[in-house]
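Just one protein chain is left out here, and the rest sit where they should.
The first chain written gets the first letter, and so on, giving A and B; residue counts start at 1 in each chain.
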Amino acid sequence: MGAKRTDFIATVIINLIVAAVVGILIFLLAYILIAGLPHVSWSFLTGTTDAFSGAGGIGVQLFNSFYLLVLTMLISIPISLGAGIYLAEYAKDNWRTSLIRSAIEVLSSLPSVVVGLFGFLLFVVKFKIGFSVISGAIALTFFNLPLLTRNIEESLSAVPRNQREAGLSLGLSKWKTEIGIILPVALPGIVTGIVLSAGRVFGEAAALIYTAGQSAPVTNFADWNPMDAASPLNPFRPAETLAVHIWKVNTEGLASNASQLSAAASAVLIIAVLLFNLGARVLGNFLYRRVTASK
Amino acid sequence: MEQTNFQLKKQDAQSHEWDVRLHRATRATREDWLGRGISYLCIGVIILVVASMLWFITSKGIATFTQNHVSLWKFLSGTNWAPDQGNIGALPMIVGSFAVTFAAAIVATPFAVGTAIFMTEISPNKGRKVLQPVIELLVGIPSVVYGFIGLAVVVPFMRHLVGGSGFGIISATFVLFVMVLPTITTMTVDSLRAVPRHYKEASLALGATRWQTVSRVILRSATPGILTAVIFGMARAFGEALAVQMVIGNAAIMPKNLISPASTLTSQLTTGIGDTIDGTLPNNALWSLALILLLMSLFFNALVRFIAKRGQLKNGR
Partner (left out) sequence: MLKQYSFEKTAVQTFAGNVSLAMRTENLQVFYGANHAMHDADLGFPKNQITALIGASGSGKSTYLRSLNRMNDGIATVTGKIWYHDVDINEPNVNIYEIRRHIGMVFQRPNPFAKSIRENIVYALKANGIKGKAELEERVETSLKGAALWDEVKDSLDKSALALSGGQQQRLCIARSIAMEPDVLLLDEPCSALDPISTVKVEETLLQLQKKYSIIIVTHNMQQAARVSSQCAFFHLGHVMEYTPTATMFSNPQIPATQDYISGSFG
């Protein structure tokens, strides 16, 4: 067989492979949207779930997902910002730094179920907080920290050195230079990373099953005092999220229409995640233009 | 005499003033202390999380052996998993986890490498415009959605095809294949892009066809990178919990074939940990499974480092 012929065959095979990959994605999206969207209605999006069968709307779960996301981000953004600045600015090139980097690497490669189990052990078993929003948010923070830290460090380090020198040569402190000069330039990359990680957090379930729990007690959406037991903002109530709900309905659900329910919930979840991805891109580009060119 | 003395004193006073001015703490030094404090604190939190995670899971995971006096060998080689009766042979789950991991990697690698070659060598333009978004979307789909599709599409399909329940290693492999595909592809693309252009140009200039160039020059010099990509994919497959748990059938028995219900470390953990009581043998046994997961994750990590180091040495020479 000639080299030309082999080349041709290889090219054909690769094209087939690529077609298959694209086909898989199209199939996935089409299946979820076609199977799910017809069942998505306003009452589904806002309704409550029947605690026994798992049937009914996903209003509480949707709220829980967003609430957990917001709490997670509130905790993890400041910490990873500080840690990212440490790595980009203060860390010296020595064994201690490489140990720290390895630790972050290890954390980022741990399976999310392990992170969830650790959260369970710490908050539910040891501290006896129980399945709660706050336990879930902290478990998600553990899961989110390494990626966010790395993203922030990379974005900060990508800012040209001469910007740092400009700040320092004016007598600004390292900290002020980093916060006031470097951070704004790195912001597009950081924001993109944050929004992408928000999508990941939003779809995460394994870390939440045993931390935020698998039940979504109906809350009183007229009561916004976080201290009240019935308030949706109460951080100590259990909070099944949309992703956990999909898992729960599929594995233990007794609802007769479990498949339709989870298709609809999956469609909502996928659309939310796609919006995060799209948002990351749009917001990143927008900020990039703001930072680099005249406003 | 008086005059010069006075001048000297004045000069002394001035230089003393400068001495003070250039040594005292200012707003900038205080800011720097503050900033240092904040960023050290943040990195400290992360280190603390990692350390306590390793510590807690390890100490829980070894309780089976230290408190319940189960022999490590029995745990690793036993095939009977019935913790209620004191039987904790974890081999079925270990085999299940490795089986789905290797199977998924074996299926996914050719697809990933093919896609990566397309994106870098055949049509970079379409690669950027079409495949890049496709890969990013695949990464973005949450694992419960993969699990749901597996349950709604793959399992019934297998049931029709070969009979039985449809749950099992094949179904899990199928789901994991799609899940690790984007991971392996993205990293393979990076390593193919890192191959110096002149390698390729030299080969083409010698009259080699595109495929000869790709297979003999580009893939060869990107091998460590591709290997790393595959290991990352395997790590993801090994640690994936819910999607696998939804389609594998969760029977803690030695898998006899690829189409009967089986279980993995992660699936056993997700189904079991809520039903056991802290401190009992069944609970400790599950933590031992978690410890295996943790150790495997560290192992994959070390492997990646090892390959990276080898690659550096080779390039250095």
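The rule we apply is simple: a residue touches a chain if its C-beta (ideal position, glycine included) is under 8 Å from a C-beta of that chain, and two chains touch if they have at least 3 such contacts.
Values in this document were obtained by computation on a predicted structure and should not be read as measured data.
Interface note for the absent chain: among A:Val40, A:Val185 or A:Ile271, the touching residue is A:Val185.
Across B:Ala28, B:Leu258 or B:Leu303, the residue that sits in touch with the chain not pictured is B:Ala28. Summarising the interface, chain B meets the missing chain with residues 14-15, 18-19, 21-29, 32. One chain is missing from the display, and on chain A it is touched by residues 160, 162-163, 165-173, 176, 180-181, 184-185, 291-295.
The criterion applied here is as follows: only the chains that are shown with their structure count from here on.
Centroids built from CA atoms put chain B at 16 Å from chain A. Those residues of chain A that touch chain B in the shared complex are 3-4, 6-7, 10-11, 13-15, 17-18, 20-22, 24-25, 28-29, 31-32, 35, 78-83, 85-87, 89-90, 100, 102-107, 109-115, 117-118, 120-122, 125, 142, 145-146, 149, 171-176, 178-179, 199-200, 202-206, 209-210, 243-244, 246-247, 250-251, 259, 262-263, 266, 269-270, 273-274, 276-277. Every residue of chain B that touches chain A in the complex is listed here, in rising order: 27-29, 31-32, 34-36, 38-43, 45-47, 49-54, 56-57, 60, 110-111, 114-115, 117-118, 122, 130-131, 134, 136-138, 140-145, 147-149, 151-153, 178, 181, 185, 208-212, 214-215, 235, 238-242, 245-246, 266, 269-270, 273-274, 278, 287, 290, 293-294, 297-298, 300-301.
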